[in-house]
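I have a structure here, written as structure tokens, and I will follow up with some questions on it.
The complex is shown incomplete by one protein chain, all other protein chains being positioned as in the whole.
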Amino acid sequence: MIGIALWISFFLVAMAIILNAYRLLVGPSLPDRIIALDTMYVNSIALIILYTIWLSTRVYFEGALLIAMLGFISTVAVCKYLLRGDIIE
Amino acid sequence: MEALYAITTGILTASGIYLTLRGRTFPVVVGLTLLSYAVNLFLFSMGGLTTHGAALVGTTEHYADPLPQALVLTAIVIGFAMTAFAIILAMRSRGDLGSDSVDGNRTDREDPRENKA
Amino acid sequence: MLIKRCLPRPILSSILTMVWIMLSDIITYGSVIMGIILGIAIPLMTQRFWDAQPVVKKPLLLLRFTLRVMLDILVANLEVAWLISRPWRRPRPAFIEYPLTLKRDFSITLLASTISLTPGTISANLRLDGRSLLIHVLDTDDEQAIIDEIYNRYERPLMEIYE
Amino acid sequence: MTLPWIPLLTFLGVFVPALAIRGGRTVCALATAVAPAIALGLVLFFYLGHDGEEVMRTSFQWLPSLGLEVAFRLDGLSLLFLLLILGIGLLIILYTRYYLSEKDSMSRFYAFLILFMTSMVGIVMSDNLLLMWGFWELTSISSFLLISFWSHETTARKGARMAMTVTGAGGLALLAGIMLIGKVTGTYDIGTVLESHDLITASPLYPAIVVLVLLGAFTKSAQFPFHFWLPHAMAAPTPVSAYLHSATMVKAGIFLMLRLHPALSGTELWTVIVTLTGLVTLVYGAWFAFLKTDLKGILAFSTISHLGLITSLLGLGNSQALIAALFHIINHALFKASLFMAAGIVDHETGSRDVRKLGGLYRLMPITTALTCIATISMAGVPPLNGFISKEMFFTEALASQQFGGLSWIVPLLAGLGGLLSVAYSLRLAYATFFRRPRQEPPKTPHEPPWPMRFPIELLVVLCIIVGLVPTLPQTPILEDAVRVTMSGEMPEFHLALWHGINPALLLSMAVIAAGIVLHLLHRHMMRFNRQFRPQDARYIFEAFVQRLVGLCQRLTDRLENGSLQRYMFLLMAVSVLAMALGLADLDTLTGNLGQQPLDPIVAMGAALLIMGGVLTAALHRYRLISLLMLSVVGLVVSLTFARFSAPDLALTQLSVEVVTMILLMLALFFLPQKTPKESGGARVVRDVLIATGFGGAVASLNFAVLTRDLDSISEFFIRQSVPGGGGHNVVNVILVDFRGFDTLGEITVLAIAGLAIFKLLNRLRLFMPATDMEGRLWSDDRHPTLLMVVSQTLLPLALLVSFFIFLRGHNQPGGGFIAGLITAVALILLYMSRGVEWAQQRLDFQFQPIAIAGVALSTFTGLCSWLFGYPFLTSTFDHFHLPLIGDIELASALIFDGGIYLAVVGATLMILANLGKLTTAHRPNKDNP
Amino acid sequence: MAWLDKAWVDTALETLTAFFLIAGALITFISSFGMVHLRDFYLRMHGPAKATTLGVGLILVACMFYFLLIERTFHIQLLLVTIFLLITAPISAHLLAKVALHQKLPSDISTTGAPSELREEDVGQEPDTPHPEDPGSGQRHSP
């Protein structure tokens, strides 16, 4: 049961990422692209967790944590860039 | 899978190389970064592509080759240091030479028509 | 005094200890002790980076508030998911100017985050003077209702907790 | 043996003038003369004292692998030249004392002169070809210094350069010749080489050897067509001309031909080249000597002509000719040195060397006139002086020559022509300078020079007379010895005399003298005749040649090194593609023996994302921010790929590095143009795409080829040893901090250096700061969004906690100091982003450089600690401790090492980012938040 | 914890895992889908701001159940990720909205209310330095 659910989830999450990629690709505005990227980060957390379930290993938990943290920071950086130009002023 | 992996590495490498051949500092630095990603992927795969084999002793039967991983780790760090230096140098070069052309001889003025693009 | 100096932020310290235990993924004496050590050490190290300390006046209310928000998040998400996945019905979005009564940055942040996480609203911009919040609503007819709901559901508890 | 003392003494003499100049000019001159005088004494002492030995030799090993020895020999030939070099050298020293003006640095001149003398002594005494070559080139260098002594004059500089270039080039040809001789004979030892005549002449390399060696000799001895440097070397002070260009340096070429005569001569090739060159030079030099108006110019061309005479004698090659040549060497040195010195006196006294301006000096300077005339007569080959004797011997040989078969008449013809001309220019020299009525007053009123200045001339002239009148007396044994060496031992009969009875040579001499006088009378017509040819000054030709060559080279280098990075990059890539392609072409099949793993859709998606990201990064590079976002996608997916293929550590590292890189690139992008103008033409783009595709294709092929072959690697060891040997379960981390800890030490050093370097780069950087974003919007005035501020300070403790956690578990689980350091750094950077540099800087009251360095230091000292226990650097240790309540704790030295990494990463990253942020802080107006 | 060993626990856990997995993935997918098909940026923003958070959160919960199932241990570590996301997601959304407003991205025609940010008047900071790529204006250096 879990196996089937897992593969369905894999498929859905992968589709989600591809949709993100589509948004990233077409824009049209920069914020659109950024939000697509940000969502892609979050969705890759989901992907990694699914992978973790698939492999039954815990080694990627920190990966998920780090993506959550770093994805945020990178989004903040881009936003700051668009708002102020200078990220660290 | 191997074929796809190799093709991907190749395309990434090609993109990186193409960028490094541009005439402005920023694309060149981006290209070098991209190239270093590609090279890391390449180097990483030299130990083979292993699923479920994280090199943590006691967690699995067959391990991925840990040595290329260690090498790639070192390469990532060094690549980061180099990228950082290169991009700051690009800034310095713009500050000193007034242009971000890699050869320092062109103007920064964009074609007015292109501003709309 | 000593306690105050060593534990400038008891809540933060306890949160950190808890987080450490969560990180360690296992509750042993070792992890607890380590968590406590870190819970004391890290606030001391980072103290200088904190602005004025938010003082929690009613911890119980905070707990209740938190639970309510959690629930709202769940509902909100389902609602949004429902909205999004209905291409046949166009949502009626709106920008709403929400007047703030909260003063402290920390509580404003909490409010704004809460708004963003809960049904169909996103706090889009905090005005520079800190007096009002621009909110984007996904689907609404009645703007005042939303303002009232936010005020009653979130802002007033926060006022009570922190200010 | 004591032979090396002779060159050594003269060499030590180089330093004497500088020391002695304090005592005054006379003392300096005398002191300078000491070393050559002693050396001369030694030469005579050795030579007269040697008992029966043909050749005295000494040798020490120097560089045996090269076959280079410090080897000197003293034989008849050396002796002859040594006497000339040292003897005339002494006279020149004396003459110079009075010649140089107060302004000129006497010590420098003497030093150069003695240096030159040393190298000449070295040439003639060397018993090793390479050693000889060394001295040979040294004469070029020292003559360069001497000719350019008056370096403020353009002619001196140019003349010196030309002399240096031509003789230097000849020297290099000589070296090649010597190398070939070495290849043929297997040695550079002159003694051995001289005995290998048959071996050398039989070798197929023989023509090359002859040509190369003769190139050396001809350039040095100013043989046509390499003669042109000599007249321009006349820009040198006269003592230099007298010494170098009459007696010594130009004779070095002659010496070389003599020295190698036993080994190289006796073939048709040798005879033809040497004789003909000599004869042509003889006539050519004489003709121009006749036409020149500059005193020294006349003498220079006359020297060329006489050298041609000697050379042609060497070409004829029989023993009588050799005797004549040797004899003429002596004679030429005697009269030409005195003539040069006399010319110097005239120049010195009148201020002019132009014969058109001179005249009538005999009244004012009778003694000089007399001396000059005697020397001139000798030069003209008029009896009863020494010049006549050697010239008559030359005529004799010329008339007797049979080497050219049916064309042999050409030899006496040219010889006669040369003789005729030499009579003419000699006459003209003497007449125009001393006897003709002056056309104009000379710049200075001349009078007789001081006696010591004249003394060298007197001495030489007296020698001319003595040699002429009593030719058999002093020089016979010397000549005998010299000839014996040159003829490899066989001793011909010879007899030097003024009067051999009436014979063809005598008749030729008489005819030549008569014709010479006639020609002199026709001088004006000859000048007119000459004027119809375009004046071809060799100097201009040479200069123009060099200029053109330089210009050509400049154009070539400018074209190649056009300062275009794109081109250099292209070349690098092209060469790399070639390298990889060559290897790949060597592969039988690309696919190896290993089956491929099945493709799963997630991997396919990742690959698709990567490809999209990569291609778009490249394709959209003109929109830099978008390109950057695409790069970010690549970074993210790469890290997911690492996770997918069992490399959690890599995934974590890649992720954190990627984010930091993004931040960094964006920080920098602010100061750079936001868009790249379109400037690459279509062709360029096509070219770049092609090379990039080629490169990518090669990389992909290599990757595929490796992936489909099994690998027998050393990794098994690491997995086996990780726990027992390294004390950690995370093999990657154990490799990093233990097995290959040295790499890691280097890696954090790199990081620290990057921090330092970037600090250096940012120093006093001036930058453009855009006031609007790329679409012309003004910046938002919300500098530090409140929400962000609050969240960032909430996140900081959490991030620190996480980084500490990741650091601690690194040895056993994915993580480690590097990732932990990056997390800490990123958290702090978030603080910087949300609160601004000023705010953060106030609260972070430590500097980052010391932290980074402390990190490197910590790792290094951890490594050093193993020395205390007698283990090599970086040997790790670990142990398990049991603590009450807490349980088992493992402490590894690698953890401290990792701590160093952590510190270095934090320090370096912040050094990079925070310093970059600081760039603008102070200068941005701060309206809303004062 | 003996009750954990019962068979029905396994079944329950399995079911829970599967449920949360699908629910999470579905929400994730829907929010990304919304990001593609919604009409303006402000609308598109809603999905990632919360739906994704929840979706990932649910998957994390599924993961916790899964490990409870196979290892009989409770990995609270994963909760941390969720907490992190909860803290950060609204802030990202907020900042993005700020950017969008700053860039005056047009909102959908049906949107009621017009915030001052989207009106035409100038709200930005006065230029202290001219834009270097702005032809005709002089360039100034920061010393």
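Just so it is clear, A, B, C, D and E label the chains in written order, and each chain counts residues from 1 on its own.
Keep this in mind: a residue touches a chain if its C-beta (ideal position, glycine included) is under 8 Å from a C-beta of that chain, and two chains touch if they have at least 3 such contacts.
Note that contacts and distances are computed from a predicted model.
Trainee: Out of "Na(+)/H(+) antiporter subunit D", "Branched-chain amino acid ABC transporter permease", "Acyl-CoA dehydrogenase family protein" or "Hydrogenase maturation factor", which one is the UniProt protein name for the chain not included here?
Mentor: Cross-referencing UniProt, the chain left out corresponds to "Na(+)/H(+) antiporter subunit D".
Trainee: Going by the touch rule at the top, give the shown chains the omitted chain contacts.
Mentor: Every shown chain touched by the left-out chain: B, D.
Trainee: Who touches the missing chain here, D:23, D:41, D:452 or D:563?
Mentor: D:563
Trainee: Using the document's definition of touch, tell me which of D:718, D:818, D:832 or D:902 contacts the absent chain.
Mentor: Checking the options D:718, D:818, D:832 or D:902, the one contacting the hidden chain is D:718.
Trainee: Applying the definition given at the start, please give the residues of subunit B touching the unseen chain.
Mentor: Those residues of subunit B that touch the unshown chain are 16, 20, 25, 28, 32, 35-36, 39-40, 42-43, 45-50, 53, 62-65, 67-68, 71, 74-75, 78-79, 81-83, 85-86, 89-90, 92-93, 96-97, 102-104.
Here is the rule we use: only the chains that are shown with their structure count from here on.
Trainee: Under the document's definition of touching, what chains do subunit B and subunit E have as common neighbours?
Mentor: Output, common partners of subunit B and subunit E: A, D.
Trainee: By CA centroid distance, what chain is farthest from subunit D?
Mentor: The most remote chain is C.
Trainee: Between subunit C and subunit D, what is the gap in Å from one C-alpha centre to the other?
Mentor: So the centre of subunit C lies 75 Å away from the centre of subunit D.
Trainee: By residue number and range, which residues of subunit D touch two or more other chains?
Mentor: Residue numbers touching two or more other chains: 644, 648, 669, 673, 675, 766-770, 776, 779-782, 785, 787-788, 791, 795, 798, 802, 813-814, 916, 920, 924.
Trainee: Residues of subunit A that touch two or more other chains: which are they?
Mentor: 10-11, 17, 30, 34, 58-59, 61, 65, 69, 76, 80, 82-83
Trainee: Quick check: in the complex, which residue numbers of subunit B touch subunit A?
Mentor: Spelled out, the residues of subunit B in touch with subunit A are 51-52, 54, 56, 59-60.
Trainee: Please give the residue numbers of subunit E that touch subunit A in the complex, ascending.
Mentor: Those residues of subunit E that touch subunit A are 14-15, 17-19, 21-22, 24-26, 28-29, 31-33, 35-36, 41, 44-45, 47-48, 52-53, 55-56, 59-60, 62-63, 66-67, 70, 75, 77-78, 80-81, 84-85, 88-89, 91-92, 95-96, 98-100, 102-103, 105.
Trainee: Which part of subunit C faces subunit D closely enough to touch in the complex?
Mentor: Interface residues on the subunit C side: 12, 16, 19-20, 23-24, 28-30, 33-34, 38, 42-43, 45-46, 48-51, 105-106, 108-109, 112-113, 123, 126, 128, 130.
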